[in-house]
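Here it is, the structure in full.
A single protein chain has been omitted from the complex, and every remaining protein chain is retained in its original position.
Letters A and B mark the chains as written, and numbering starts fresh at 1 in each.
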Amino acid sequence: MSSYQLDLLSNLGINILLALSVYCPMATGQLSIGNAGFMAIGAYVSAILTVHLHLALFPSLIIGGITAGIIGVIVGFPALRLKGIFLAMATLGFGEIVRNFFMNFLTPLTGGAYGFRGIGSIPISISWIWGWVAFFLLFFFFLSRSRVGLAMMAAHDDETVSELIGIHIVLLKVSAFGVGAFIAGVAGGLYAHYYLYIEPEFFNVWESIHMVLYVIMGGMLTFWGGVLGAGIFTLLPEFLRFLLDWRGAFFGIAIIGLMIARPSGLITREMLRVSFWTPYRKGVKL
Amino acid sequence: MKKPPLLSLNRVSKTFGGLVAVNDLNLEVSQGYIFGLIGPNGAGKTTVFNLITGVYPCAHGSIRLEDSELTILKPYRIARLGISRTFQTIRLFPNMTTWEHVLIGQNFLSRPRLGGILPLQRAEEFTLREQAQEALKVLGLWEMKERRAVTLPYGSQRKVEIARALAARPKLLLLDEPTAGMNAREKEDVLNALAKIHDFGVTILVIEHDMRVVMGLCDHIFVLNFGQKIAEGTPSEIRKNEEVLEAYLGQEE
Partner (left out) sequence: MFIQQLINGIMLGSTYSLIAIAFTLLMGILNMLNFAIGEVFMLGAIFGLTFIHLGLSFHLALPLAMICTGASCLVIERFSFRPLRNAPPLVPLLSTIGFSILFQNITVNLWGSERSQFPPWMEPINISVGPVLFSLTQGVILALSILLMIALDLFIQRTRIGRGMRAVAESLETASILGVDFNRIILMTFFVSGSLAGAAGILFGLSFSIVSPFMGMEPGIKGIAAMIVGGMGNVRGAIVGGMFIGIIEVLSVGYLGSAARDFAVYGLLFLALLLRPQGILGVIQPEKERI
């Protein structure tokens, strides 16, 4: 496999992770356009750990992810009070604040605006990325069939009624936000250790918007939607090479058209009827 | 010896801006009976439900369920203490099947390890599902369990709402106009179901406009007007009550 194809596959893996990181809070009705910020946190923290503290990759990724996750939980609490566009703008603001932070602070460690070079000497193998993809896909698979997944569906559809039937909305929403942040953080760490170079400019608003587009276009109501969306956005440009510089226009038109034709995205909940895990006893299933 | 009440409202008041919705209300609901809450439109009946379940914060007065003070609790806590409700306009989850509605209704009853993501504790889950099955069968919804709830006929949708509320095994069931918009046969259906539910020992407080339903179903009735209790008693007492008749005649039906 050529190195170009390897890069493409790693991008696909990372984009799938990023899509999942946006899907998680969105499944509880929270639109976050700031996940590039969590990605940045994961990237920088894990890079600092491996480069300056010579920590092994796996613990660095985990710590990077957890740092992002904790900040996600902290942001998740005030986020509860905001709905719709207000929440979107707050998360956007958050993402920009994080980007600015890494541009101006910790610069002796990270190179600031000039970028963080030499994150390791050889890129990590692509199986690191896809290993994590497999893990999170499995995670969401089990989640969607569990009672927690059912609760998320309820919270997404009708928050007030959900609270009145005993669902702990605060716990659900904040956790979803934190888990999403964790996934973005891990994706960031993987990105940093594959490309061996990061700079704050990479983690800008448009990155956040792209992640959201993967989920919206692919289908917002199931985790496979984000996977499909990431796949389309990463791989389709390869098949559209003939469009050269006009690929952006193509995607713009595609988005406009899709919103008119099929606003819920390509994959709907109906298509993938979730079958909840059913327990068996004495051969009887309920 | 008088049994302590299951639910008691003490000097409860609620104002919205300048409008007084509920005024110094006192109510006692004892365990095991069916209570009716009636009154003209705008009397404050749904507001009372919203105050009990925590949808509206209650700044004046006290609402107690057995020993617990409800006015300081968040709605999900109140639900977990054992109060479930249905709504005036049906509020089902648009994407869930009937079966899923009952499952979600009993969600908080399961205490899974690891948040229930891994399919552990099969025995406990199995028991819960048996109970869910029971709730559906009592209400005659078993055949429709795989259908998306919002596609069911109107009467069945109301029953799904009741099933969802029942699945939580509540001590107190609040029903907001459960037979609204139904024809006679559907109403009878629901009433039979409610009688069966009552046999299980669930205390019911029901808001209703159909007088025959109220008189036939309830053991004790509260009458509200302009946010105040103007009368209470057995159906036969209420039927003869002057003030009640006046309150209703003053209303254009």
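As a convention for this text, contacts are C-beta pairs under 8 Å (C-beta built on N, C-alpha and C of every residue); 3 or more make two chains touch, one makes a residue touch a chain.
This is a predicted model, so every value here is computed, not measured.
Among A:119, A:198 or A:213, only A:213 touches the chain that is left out of the view. For the chain left out of this panel, the touching residue among B:50, B:157 or B:179 is B:50.
Across A:109, A:236 or A:255, the residue that sits in touch with the chain not pictured is A:255. On the side of chain A, touch with the chain left out of the figure occurs at residues 31, 78, 81-82, 84-86, 89-90, 92-94, 96-97, 99-101, 103-104, 160, 205-206, 209, 213, 216, 245-249, 251-256, 259-260, 263.
The definition used in the following text is that only the chains that are shown with their structure count from here on.
Between the CA-based centres of chain A and chain B the separation comes to 41 Å, rounded to the whole angstrom. Residues 53-55, 74-76, 79-80, 84-85, 87, 91, 93-96, 100, 103-105, 107-108, 110, 112, 115-119, 122-123, 125-126, 129-130, 132-133, 164-165, 168 of chain B are the ones touching chain A in the complex.
Chain A makes touch with chain B in their complex at residues 139, 142-143, 145-148, 150-151, 153-154, 157-158, 160-161, 163-169, 221, 269, 276-281, 286.
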